[in-house]
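One protein chain omitted, others in place.
Just so it is clear, A and B label the chains in written order, and each chain counts residues from 1 on its own.
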Amino acid sequence: MTTHGTPDGAHTPMNDEHGSTAVRLDQGHIQGTGGIPAQFQNPGLPPHVERMSDIDPKAAKRAELQVASMFILSILGSLACLVAYFVIPTHQQIWIPAIENGNLSHLAIGLTLAISTFFIGAGAVHWAKTLMPDQEVVEERHPLHSTPEERQAFARALAEGDAAAQLSRRPLLKMTLAGALGLFAIPPIVQLVGGLGPLPGDDLSTTFWDSKYWTNGKAPRLMRDPEMTPIKASDVTIGSVFHVLPEGIMDSEHPLDEKGKAAVLLMRLHPDQIKSQKERDWGYHGIVAYSKICTHVGCPVGLYEQTTHHLLCPCHQSTFDVTDDCKVIFGPAHRPLPQLKIAVDAEGYLIAEHGFAEAVGPSFWERG
Amino acid sequence: MKTLAAKRRHPAALFVLLLAALLTMGTAYAFASPRTTAAPSTAAAATDEEAGKAIFLANCASCHGVLAQGGQFAPSLAGVGAASVDFQMGTGRMPMVRPGVQAPREPRLFDQQQINQVGAYIASLAPGPAVPSTEYTEGGGDAARGGEIYRVNCAMCHNASGAGGALTRGKYAPSLRGVEGKHIYEAMLTGPQSMPVFKDTNLSPTDKKDVITFLQEVDKGENPGGYALGNIGPVPEGMFAWTFGIGLMILAAIWLGRKAA
């Protein structure tokens, strides 16, 4: 039934080395290895140990009852699941420690479903373990590869097919078939790719702040997000942060697409805290506006620490220094956040005189 | 004792020992680090301001200076207003238990009357934001609108369900669970620690009221899907799948593979 002996019959040089090590180890006690095998022999399957259910009919009966009760438990679970589904209203709440206000319908359906499925499995496995044959069976393995004859027959069949089709004899057919097969997939692929989307053009470098989106030739006001109310310069006190969108963005064709590029943060610092002259010039009395879209992979950089004037991106922890032109001081981003040049209109509201000077958001090849 | 000695080479012995050691350490640590509690000083004075000043001198002046002018480790309190005092002392952040990057929320050490007295004293030093009226701090607004404002203005630090989050260099945005509406309003008004200020010119009182209403909805602890694992997203979910989830599966597999008795 079982094959005894080493798993691999081959005696390799390393094997022999083991043998010689052994001789060296027991110098003076055993002379040579006479009669001692180089390796231990596989002792074969250990004697079979009978289960309680094999020798004691009572134990077998007990196992049968256990399996049956698990199946009955599953049946009860399924029935309870049906009852729970039909009886409990969808929004019935129940207070349970840790869960707090849970949903009774969800819990009841879920737990009964768990019982109904788990105990089918538990019953079946217990059945297999206690009552089905427990004697291990041995199946022989055979080498996977085909015999040399079969391989040769295969090669012959292949060659015959090749000859019958005259593939080698008629190179013109071979070449043209290869050409046809090589090209046929391209038109469908072009159709698919061509229809997927528009070319980027300069879309990544423009935002809703740009003059081409202005209505009536007026520079857009800075509006609070999400209330969409204009902001007076005097509203922006030191230490505060405003989340800002351009005026009219919600009336654009695709507000979400525009928001993804045009979102801006507005902060006010003491003018003498600002280290960069450009930052001061593009701001208004210490009020500065920066793109909210991270230059790393584009998350909104919203975490403004008013004590340190750091902006932190919650996605990958790039940190920008608002006092120094929003340069990166930590994390994986490379470029500073682009600044938006702001001014005040006749009524005292903040406006953006022109769009961003560079592309906002993540880097891309042709951004420059 | 003999049975114990015989079992000392049991494969589980190491784990049992480790568990026992950890338990002992943990218990010892819990007892060895008691929280210092300062006895609130009762002050009987003529006016609120004077009473507040007395409390201030006894509990706050060591850091903030006898004139609340600030010190090496603490800011000046001129112009922070009663709202700031009410927030800092009402949430137990002040007096600060131990120096650190940020004052954590603790059980408060003073009753509301004492806090009001200190607030009155600080407000008398220089004008600042007052404690907001209950009209805006007790909810009853538009939760959905509050949610929208919250997600744009607050969620990036405090997490979409108010669980809190990390800031730079050990600072953090605290959890907003179980925080009184009044204190949320005051925090927005005064911008404590790293938090930016959201004055009424930024978020109107109605906006703040809506945000508070939204947070009250979140605070109801409605978890229709079961235990929320802290509501901090995929990290605990992944941890759960890697411990309990696959752990239960492996237990079942071990039972399945074991020979029956």
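By definition in this document, a residue touches a chain if its C-beta (ideal position, glycine included) is under 8 Å from a C-beta of that chain, and two chains touch if they have at least 3 such contacts.
Heads up, the rule we're going with is that contacts and distances are computed from a predicted model.
Among the names given as "ABC transporter permease", "Response regulator", "Condensation domain-containing protein" or "Cytochrome bc1 complex cytochrome b subunit", UniProt records the absent chain under the name "Cytochrome bc1 complex cytochrome b subunit". Shown chains touched by the missing chain in the whole complex: A, B.
For the chain missing from the display, the contacting residue among B:Gly70, B:Gly92 or B:Gly164 is B:Gly164, taking the whole complex into account. Across A:Ala63, A:Val241 or A:Ala263, the residue that sits in touch with the chain not pictured is A:Ala263. Residue in contact with the omitted chain (choice from A:Leu107, A:Leu222 or A:Val322): A:Leu107. Within the whole complex, the absent chain has one touching residue among A:Ile55, A:Val137 or A:Ala346, and that is A:Val137.
Interface residues of subunit A with the unshown chain, by the touch rule above, are 2-3, 5, 7-8, 12-15, 17-19, 21-23, 25-26, 29-30, 33, 36-40, 42-46, 85, 90-91, 99, 103, 105-107, 109-111, 113-125, 127-129, 132-133, 136-141, 143-144, 193, 196-200, 203-204, 225, 243, 245, 254, 256-257, 259-261, 263, 292-294, 296-300, 302-303, 314-318, 328, 330-335, 361-368.
Even with one chain removed from view, subunit B keeps its contact list with that chain: residues 5-9, 101, 143-145, 147-148, 151-152, 155-161, 163-170, 172-173, 214, 217-218, 223-229, 231-242, 244-246, 248-250, 252-254, 256-257.
What we mean here is this: only the chains that are shown with their structure count from here on.
In whole angstrom, the spacing between the mean C-alpha positions of subunit A and subunit B is 32.
Subunit B makes touch with subunit A in their complex at residues 148-149, 152-153, 156-157, 165, 167-168, 171, 173, 191, 193-199, 201-202, 207, 220-228, 255-256, 258-261. Here subunit A touches subunit B in the complex through residues 49, 51-53, 93, 98-103, 106-107, 110, 125, 129-130, 134, 224-227, 232, 234-243, 267, 300, 302-308, 310, 312, 314, 317, 319, 330, going by the rule given at the top.
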